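Removed: one protein chain of the complex. Kept in place: all other protein chains.
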Amino acid sequence: MSILHTVNSSPFQTLALQQCLAILGEQDSLLLIEDGVVACQAKHADFLALSELAKQGQLMVLEADLQARGISARIGKSCSYLQFVELVAGHKSQMAW
Amino acid sequence: MSILHTVNSSPFQTLALQQCLAILGEQDSLLLIEDGVVACQAKHADFLALSELAKQGQLMVLEADLQARGISARIGKSCSYLQFVELVAGHKSQMAW
Amino acid sequence: MIEKKIGIINRCLPHGSAQGRESLDLTLAMSAFNESLSLFFIGDGVYQLLDGHDPTECLQKHFQPLFKMLELYDVENIYVCQQSLLQRAITEDQLMIEVTSVDTQTLKTNLALQDQLLSF
Amino acid sequence: MIEKKIGIINRCLPHGSAQGRESLDLTLAMSAFNESLSLFFIGDGVYQLLDGHDPTECLQKHFQPLFKMLELYDVENIYVCQQSLLQRAITEDQLMIEVTSVDTQTLKTNLALQDQLLSF
Amino acid sequence: MNKRLKFAVVVSGAPYGAQGASSAYQFCCATLQAGHNIVGVFFYQEGVLNASQLVSPASDEINLPDFWAKLALQYQFPLEVCVSASLRRGIVNELEAKQLALSQFNLKAPFVLSGLGQLAELSAKADRLVQFL
Partner (left out) sequence: MNKRLKFAVVVSGAPYGAQGASSAYQFCCATLQAGHNIVGVFFYQEGVLNASQLVSPASDEINLPDFWAKLALQYQFPLEVCVSASLRRGIVNELEAKQLALSQFNLKAPFVLSGLGQLAELSAKADRLVQFL
C-alpha cells in the first residue's frame, strides 16, 4: 500500500511535478490530470525522470484531459475516470499536487 | 519608455520569473510583489540572473510583502506602494506575471 | 487621439483554467472598440491554438472554434513564440488559425510597442 | 476502529494565498476529533513558520500567532523538510514553534505512514 | 468485481475558472458507477463557491452546482460546505443571512453549511479520502 500522487499543473508553469518526483516513494504511483497531462507529451526538464517512472509502470495519464487539449501521451499509461477510481482504491492514500 | 513587469509568485512554485527574465527587454524593469518577493531572499535557479538585473538598478521589491513574510531582500531596491505607483507612471506599460 | 495598442498575452494551457477562454472572450469583445489589438501566445499558451481540442468528457466549454472568429473581427496581429512551439514539438500547420511565428527578439520588440498589456 | 492517521501538507508561502491560514484552521479544528494528525512543511511551506510575519500593510490576516495553539491542542508531529530550510538559508531557531526537521528519506517514510493526506 | 469501498471527496477549487471541481464531479460519477459508495463531499477553500444557487452559466455550458445537487440527491450523500470558508467568500444560507443582517442569501439546497468537524467525521467513515485542488 502506498501513495497515489496526482499532479494537475504543467511542468512549464509550476514546479509541482519536480517536487512530487523528489519525494515520490518506490511503491508510489503518479497520475497526471488536468493541465498536468502535458508532462507526458512535451520535453521539459523532468521528462527523463518521468520516462523512467513510466518504464516502471508507475505513471498514468488521464485520457479525458489529453483529449480535451488535443494531445497524445508519448509516455505513461492512459487511464479513464473509472481507472482513476480503481487507482485510488488500490493505493493507501492520495496526495494532490 | 518600456515595460514594468510584475511577478507575484515564488520561483520555487512557478516558472513565471524564469519566463519573465527570458523576454525582459533591456529597458524594462521588474517589480516583485506578493509571494514573488522571496525571489530576492532565497537561492533559486535564477538568483544569479536576478542579481545581475539588480546591479543594473532594474529590480524592485515591494516592502510590504517582504514584511508580511518576515524576510529581507538580499538584492533589489525595496519599494513602497507609492513608489510602485510612480514605477507604473514611469513606464509605458505593465505586464502582470 | 491615436488609438491605443493593446497586447493580449496568453500563457496558459486550455481547460485547466478559464484563462484561455476568457482571454478570447475579451479579445472578441474589445475588437469592436479597438482595431489595434495584438495577441501573443507564449509558453503553454501555444496549446490554445493546437487543433483538435475535445473537452466534452472533462465538462469544459469547447471554445476553440471561436478562434476562427478572430479573422472575421479583423484581429490579425497574432504572434506565436517560435521557441515555445519547438519545445513542445508543435508545428505551425498544427495550429487552427494562421499566425506569425516570432523569435524571442521580435517578441520583445512587439511587446514593447504596446501601450497596454493584459495577461492571461 | 483505530483512528486514522491524517497528514496535512503545507507547500505554500503565507499571505500570497490563503492556503497556510486555511490549513492551520483545519488542523486546529480537526485536532478536537482526531489525535493522530501530522503536519508537514515542505518547499515554500517552511516560510509559514519563519518567525516575524507582519501582514498588516498588505491587508492579510496575521494568523501566525495561532501556530502557538498547536501545542495546546496536542498536535505534536510537526515535520519540516531539512533541505527546504537549507535552500532558503533558514535555521530551525528562526521558526516560531518547535519542529522535527527531517531529511527527504524520513519525509517519504512518514508520508507513507499516513492513511489520508490533505494538501495546502 | 473489486471490494466496495467508502470514498470521501474534498473539493478545494471553484466551480468555474479552474478545472478541479469538474474533475472531482467526474471522479464522483465514476466512483458510483464502479459500485463504490460516497460518504460525502466536503467543500473547502474556493470549493465553497460550488454551493451557490446564483451560478448562471450560458445555456451551452454546464451548471456545476446543479450537477452536484442532482448527483447528491440521486445517491443520497451529503454536500458539506465549510461555514467559515463560506462566509468570507460570500456563501451564506438563510439563517446566517438573518444573523448577519443580510437581506439576501445564496446557498443552494441540498448543500449544507457545516463545521470542519464534519470533515473529521467523513474522514473517519471513509476508506479513501481524495482531494481535488
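As written, the chains take the letters A, B, C, D and E, and residue 1 is the first residue of each chain.
Here is the rule we use: contacts are C-beta pairs under 8 Å (C-beta built on N, C-alpha and C of every residue); 3 or more make two chains touch, one makes a residue touch a chain.
Computed from a predicted structure; not experimentally measured.
Residue E:Leu87 is the one among E:Leu71, E:Leu87 or E:Ala124 that touches the chain not shown. In the complete assembly, the contact with the undisplayed chain comes from D:Ser17, out of D:Ser17, D:Gln64 or D:Ser84. Where chain D meets the omitted chain, the residues involved are 15-18, 57-61.
Listed by residue number, the positions of chain C touching the unshown chain are 1, 3-4, 6, 18-19, 22, 25-26, 29-30, 32-34, 116-119.
Taking the whole complex into account, chain E touches the unshown chain at residues 14-17, 45-46, 49, 52-58, 61, 65, 84, 87-92, 96-97, 100, 102, 104-106.
Throughout what follows, only the chains that are shown with their structure count from here on.
In this assembly, the C-alpha centroid of chain B lies 38 Å from the C-alpha centroid of chain E. If you average the CA atoms of chain A and of chain C, the two centres end up 27 Å from each other.
Shown for chain E are the residues that touch two or more other chains, namely 19, 23, 26, 129, 131, 133. The multi-chain contact residues of chain D, meaning those touching 2 or more other chains, are 11, 43, 116-117, 119. An unclassified topology is adopted by the chain contact network, corresponding to no line, ring, star or complete arrangement.
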